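And then subunit A:
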Amino acid sequence: MHDVTAAAIREPVRARGPGSEPRGFDAARCRAAARQIRRYVMQMSLTAGPHGAHAGGALSMVEILSVLYLEVMRYDVKNPLWEQRDRFILSKGHGSPSLYAALCLAGFLDEKELATFKANETRLYGHPSMNPSMGIEFSSGSLGHGLSLGVGSALALKIRGNAASRVFVVLGDGELNEGSVWEAAMSAAHFGLPNLVAIVDRNGMQYDGFTEPVMNTGDLAAKWRSFGWMVREVDGHDVSAVHDALTAPTAGSGQSGGAAPLAIIARTIRGKGVSFMENARVWHHSRLTQAMYDQAMAELDASAETAATPIDRGGSRRP
Partner candidate 1 sequence: MTNLQKYTKAFVEAFDVAEDALPTLVYQAVPSWDSVGHMGLMAVLEEAFGITLDIDDVIDFSSFVRGQELLRKYGVEI
Partner candidate 2 sequence: MIAYTRASTRAWSMLGSSGAFGLAAMELPELDSSVAILSADLSFFSGLDRFRAKYPERLFNIGIAEQNMVCVAAGMAKEGHKVFATTYATFASARSCDQVRVSMGYMQSDIKLVGLAAGLSVGILGPTHMSIEDLAVMRAIPNMTVVSPADCTATVKATLAAAKHKGPMYLRLTGVQNNPTVYQADFEFTIGKAIRLRDGDDIAIIATGTMVHAALEAATLLAERQIACTVIDMHTIKPLDEAAVKETLGAKLLVTIEEHNKKGGLGGAVAECLALVPRKPPQLVLGMTDEFYHGADYHYLLEKNGLTARQIAESILASYEQVLA
């Protein structure tokens, strides 16, 4: 495993659960965490060897995860099923390397375990497998299920009056080809679920290439709006913009008379952060050689946050 530099994060943020103190949004810290997640993704991809890795789709959602896990979501690694936690569902399950990296930063996973990615007796499969102690709410990998799982979770939370917990679902834009996503979207508006947030990692690509020539999903913002969702469009690699989109008040009325669910359409670049992966068709899933790895790590090291602000350990979060 390539050694992590001093500028990188060594200790994860342990808990942003009960009793944690409020702290302002720290964009620099998020960017540093994003860079570390990218490093971890490269490390896992190398470790996977001939099995290959879904590196492209993992890299496009890194800022989304860093903002969620460091700045927005509430959770308690010592009590992973804490009722008041926020729930995270990775509907685009193949983005698992980034999720594992984020869970490592959050304190659910040890850094050493990342080296077991795709090993035969690992807990870190190519697609996430449900495991509360690891902070994985649901198994995923078959595209199109996650938003429905989110609807069910959000609905149950609403029924028992838990107005604090939110359910975040990250979907791919290619994944929106699946009809079941739209069943879920329709039902979320119908049931009036303001506690549900769908984040579309709109990297414009899917396995067979760019989404437009493969299966054009058209005007996504208009589609979600027409399904009764509130929509925010952001640059998915701008941590401040992502943070604002996730935390700005969502007052407004949905079609059920209650507040509408929120869809964030995050414009991203598949393979972001590694030049030879960006917008490259093959990097939906491919094999990372040592040479590629070395180049990728060199690029990440050279990126803007070289003199990174160390992540502030201590798990302080708004209650």
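How these were chosen: all candidates are chains of the complex that A comes from, given by their letters.
Rule of thumb we're sticking to: a residue touches a chain if its C-beta (ideal position, glycine included) is under 8 Å from a C-beta of that chain, and two chains touch if they have at least 3 such contacts; residues count from 1.
Just so we're clear, the structure is a prediction, and the values are computed from it rather than from any experiment.
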item: In-complex contact partner of subunit A, selected from candidates 1 or 2; value: 2
item: Candidate 2-touching residues of subunit A, taken from the complex the two chains share; value: 130, 137-139, 141-142, 144-146, 148-157, 159-160, 179-180, 183-184, 186-187, 190-191
